[in-house]
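The other protein chains are all here in position, but one chain of the complex has been omitted.
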Amino acid sequence: MKIMVINPNTSESMTENMRRNLLRIKGEDTELVVTCPDQGPETIDSSYDAALTVPPTLQLVQKANKEGFDAVIIAAFSDPGLEAAREISDILVVGIEEVTLHVAAMLCGKFTVLTPIKNRIPHKYKEVQNYKLDPWLASVRTTDMTVADTDANTKLAKSRILEVAHQAVEEDGAEIIILGCAAMVGYHEDISRELGIVVLDPTTVTLKICEALIDAKLTHSKKALYAKPPIK
Amino acid sequence: MKIMVINPNTSESMTENMRRNLLRIKGEDTELVVTCPDQGPETIDSSYDAALTVPPTLQLVQKANKEGFDAVIIAAFSDPGLEAAREISDILVVGIEEVTLHVAAMLCGKFTVLTPIKNRIPHKYKEVQNYKLDPWLASVRTTDMTVADTDANTKLAKSRILEVAHQAVEEDGAEIIILGCAAMVGYHEDISRELGIVVLDPTTVTLKICEALIDAKLTHSKKALYAKPPIK
Amino acid sequence: MKIMVINPNTSESMTENMRRNLLRIKGEDTELVVTCPDQGPETIDSSYDAALTVPPTLQLVQKANKEGFDAVIIAAFSDPGLEAAREISDILVVGIEEVTLHVAAMLCGKFTVLTPIKNRIPHKYKEVQNYKLDPWLASVRTTDMTVADTDANTKLAKSRILEVAHQAVEEDGAEIIILGCAAMVGYHEDISRELGIVVLDPTTVTLKICEALIDAKLTHSKKALYAKPPIK
Amino acid sequence: MKIMVINPNTSESMTENMRRNLLRIKGEDTELVVTCPDQGPETIDSSYDAALTVPPTLQLVQKANKEGFDAVIIAAFSDPGLEAAREISDILVVGIEEVTLHVAAMLCGKFTVLTPIKNRIPHKYKEVQNYKLDPWLASVRTTDMTVADTDANTKLAKSRILEVAHQAVEEDGAEIIILGCAAMVGYHEDISRELGIVVLDPTTVTLKICEALIDAKLTHSKKALYAKPPIK
Amino acid sequence: MKIMVINPNTSESMTENMRRNLLRIKGEDTELVVTCPDQGPETIDSSYDAALTVPPTLQLVQKANKEGFDAVIIAAFSDPGLEAAREISDILVVGIEEVTLHVAAMLCGKFTVLTPIKNRIPHKYKEVQNYKLDPWLASVRTTDMTVADTDANTKLAKSRILEVAHQAVEEDGAEIIILGCAAMVGYHEDISRELGIVVLDPTTVTLKICEALIDAKLTHSKKALYAKPPIK
Partner (left out) sequence: MKIMVINPNTSESMTENMRRNLLRIKGEDTELVVTCPDQGPETIDSSYDAALTVPPTLQLVQKANKEGFDAVIIAAFSDPGLEAAREISDILVVGIEEVTLHVAAMLCGKFTVLTPIKNRIPHKYKEVQNYKLDPWLASVRTTDMTVADTDANTKLAKSRILEVAHQAVEEDGAEIIILGCAAMVGYHEDISRELGIVVLDPTTVTLKICEALIDAKLTHSKKALYAKPPIK
């Protein structure tokens, strides 16, 4: 099977980091292309940034459809352009936030989402509500480091994640921690071990679920919400 | 006061129609610019279309901020780019869907939204849910005419709206009808008279509410959800 | 246009305060009568008080209908008698709580309602829930001063409001503050300036929205929930 | 134990009917006073009517407190004045709608409420929502007979109730039928037998539950929502 | 009337305690059998324990049906097997959690549930949600004593309950306290008196409500959710 992972952030270092991590865990039969648009914001730090990444991301979705891919993963934790991508795609498109929230909801009663910067907290609450999965939401907590800093300063990032995850468990009743930022890739195993708790890395989880869906010959429904746009 | 009305559809005839209608009803002191982006889909018939209109719409929002406007109205009934626009705007930004749904909710127990084409019905349900105003939603019904047809064939459009609105009242318990498409501009008074029911034209309602908000010196809150994006 | 503002509290000083404030901000073409019933509790400090104000308030609504008014504003922040008033009124009737909560919901993600005395906190939560706008409710907080004290001791009232509003922003994530008591009239601009946040004075907001609705030729729907009572 | 049943409708024939029915089923030790206010609308056919019944009903509640009653039942199926009554009462006050809806919710998955006239349907939906028991609501259906007609024309009333209850079971999945009008008193046993389904007569159910609550030495909580109003 | 109270915990001391308490308060005409299964966990401290109690509890329900009882009360505060019991029973079956939560909801705005051990807190939240009564839930708090300890060490149990109930009132806004464990039987009157608040003992409340339902000739509906299983 052939999967295109699109990082809507145009940061090459973040995309390379993601590529390395996913190649390590992909299924044997999985052919993986991890890419990012050639234009748009380097990192997504606002809804404004997210909005600008959508058109170039959609072009990559069209490319994946033409080039015989089996599925597309949109790999920024706010799933920019997911609905539009599904409309224009005959192959399965999944977003890392939607998949990860559902997997967390399958495996616990309450989860906490970590997000890099403070001013994204209300957006994460809103996103979880729009996905109608807020009954499972213990809290959104922030490491208070930008996406760029998280990407650059890995040691500090890890210790901040550990500290905040611990608070989520003790104070908010979190049973699972979701690392809600593509730049937090690669820490989940250590943190899971140190805290004795389930920690979800969205790109990892989503790649595995995506492989399973392809294996089960499933795609998003094209019947109503994601119907092909009328031809003009 | 100075208000920029942005029609994210690039159709000049639809924008002209909207301009004519709004100039007729604007407040005496209101200086009105009704415009549309110079690129993007002619009419919005899908989430894909909507996604493409966002970046050029956001450029117009930035222009309105620079040129001393008091407020911006995003005038497509799915409020494309509203959240991002509010982040980058110091002046009030409102969307015609959000304002109209709240006004309807103030004035009745149940409302029905009319939408041009059938494959947009699930999106309208989803939008009303995301605005958390579904407790008031009697139904979404379609006139089964594209935005372009609605714009072109006014006589048929009006008779279809009348028929469908009547069904909404009789079968779904609708107390208010919302004309959920910018191309339905100009019919609300006739239809209200013929059906003896409150009919909301979103651009009309929103212009009046927008003038009231400016008058009351109000803007969207910049504290959390719509905080200015970090400078990069 | 001709609007009757009914203060269901029979306190003349509070009504006069409200009159002064509203005359200052009303539209040029607005003819305003600000009045209160000639019987009933001086100030509304309980649901019991609110219940007693309803029959005399409804008589004023009937008077407004007979005397050619265009709209009635019920100006106590629990909207006593609003549903009954709409049944017996052919002209638009709005309540300051319902309008203000919807306006706040249009302009932010989370708002806080201030209420004068502690034992009204559960009622405010219940009212916001009954209006189905609790998804936006950050908190209800109290200044811990009776309506009468708020009316009499303006300096203390203002400093208490400032303190409590600040807590709501910092601790509850409030993006907008609603001054949920007719006696708090007149402080919103100062407090907005000092806190750098949107503050809503319900009577001010409602008068502006009411003028806009009249301008747009809208009224509450008379189709079902607010249908005229059967003649006996 | 001593219970005052207040019929907020001032109709003597309806009150007498209720008295006869309740005396037949009351507990041995129960001393029962079934009464109605001496002023107010003869029958409650609107929210306007309901609002007018509240002040005289509250006077009877105060009387019950002074005269050593153990509890008060407000016996109109919209519980007019219940919240205010609880504030001013040290003895238990219950409303027939609230009690009956909770009992129905204990005994089935879905119930239907019958209401006399068509224009009360939206109010019943709203009341059940405000009581937050709409997850159990299969439907509201109307017999299309006024309270007065239901009271006067018993044969037709019974056959209409039977017909509509049958529809609720077959078409809406109702498992319990609630006779949502004080004038429907006395039919529940026959209809239950003929339809083979549980049918709740609100005054009967409420009297029994009220006796049980007194027996268990319970009253409504006076801690917050129903705290005594401040003395003025 | 003849009621079988089944304590799904097989602890004889707990069952005896419950028997003594209920015999003291039962109605004059009530014939009461308080029993427990002869196999299964001594005390229910987990969902695993609860699951194991269900088959022997269902056998007792069948016995009650054969031996002419009028109703069965399942007396463990998680209502194990309630849905299955209702399917196989022609006589009324009630669970002490469902009844108590509804009675609390009738009498206040917010209640708190006390539960013996900490690891049952998430289950209590989940149970209240599954009963759809979470709009009334102020909090779940724990006395941090096992069922067995609560049963054995009555003095400590009482002082812990008092302490935690007080916190619930002061910090969570609880207006009613529910003693959510069959081993807490017998303290509610003292605690109610000492805290000046309504305290519900689930077995007491449920016995009284059960007698009232029998008196009103009511049973759970057998129409759909609790229909008799198909014969095999």
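Every chain is named by a letter (A, B, C, D and E) in the order it is written, and numbering of its residues begins at 1.
Basically, a residue touches a chain if its C-beta (ideal position, glycine included) is under 8 Å from a C-beta of that chain, and two chains touch if they have at least 3 such contacts.
Everything numeric here is computed off the predicted structure, so don't read it as measured data.
Chemist: Of the listed residues E:Gly68, E:Gly196 or E:Pro230, which contacts the missing chain in the full complex?
Modeler: E:Pro230
Chemist: Could you tell which one of E:Ala84, E:Leu162 or E:Leu195 touches the chain left off the display?
Modeler: E:Ala84
Chemist: Could you tell me which of A:Leu32, A:Val72 or A:Val94 touches the chain that is not displayed?
Modeler: Answer from the full complex: A:Val94 touches the omitted chain.
Chemist: Tell me where the left-out chain touches subunit D, residue by residue.
Modeler: 109-110, 135, 173
Chemist: Spell out the interface residues on subunit A facing the chain that's missing from view.
Modeler: So the residues of subunit A touching the unseen chain are 25, 27, 94, 98-99, 102-103, 105-110, 132, 135-136, 169, 173-176, 189, 197-198, 200, 204-205, 208-209, 211-213, 215-221, 223-226.
Chemist: State which residues belonging to subunit B touch the missing partner chain.
Modeler: Against the left-out chain, subunit B lists 122, 125-126, 129.
Methods note: only the chains that are shown with their structure count from here on.
Chemist: List the centre-to-centre spacing of subunit B and subunit D in whole Å, with centres computed as mean CA coordinates.
Modeler: Spacing between the chain centres: roughly 44 Å.
Chemist: Could you put a whole-Å number on the gap between the CA centroids of subunit A and subunit B?
Modeler: Roughly 31 Å separates the two chain centres.
Chemist: Please report how many Å separate the Cα centroid of subunit B from that of subunit C, as a whole number.
Modeler: 27
Chemist: Among the residues of subunit A, which ones contact at least 2 other chains?
Modeler: 122, 126, 129 - these are the residues of subunit A that touch more than one other chain.
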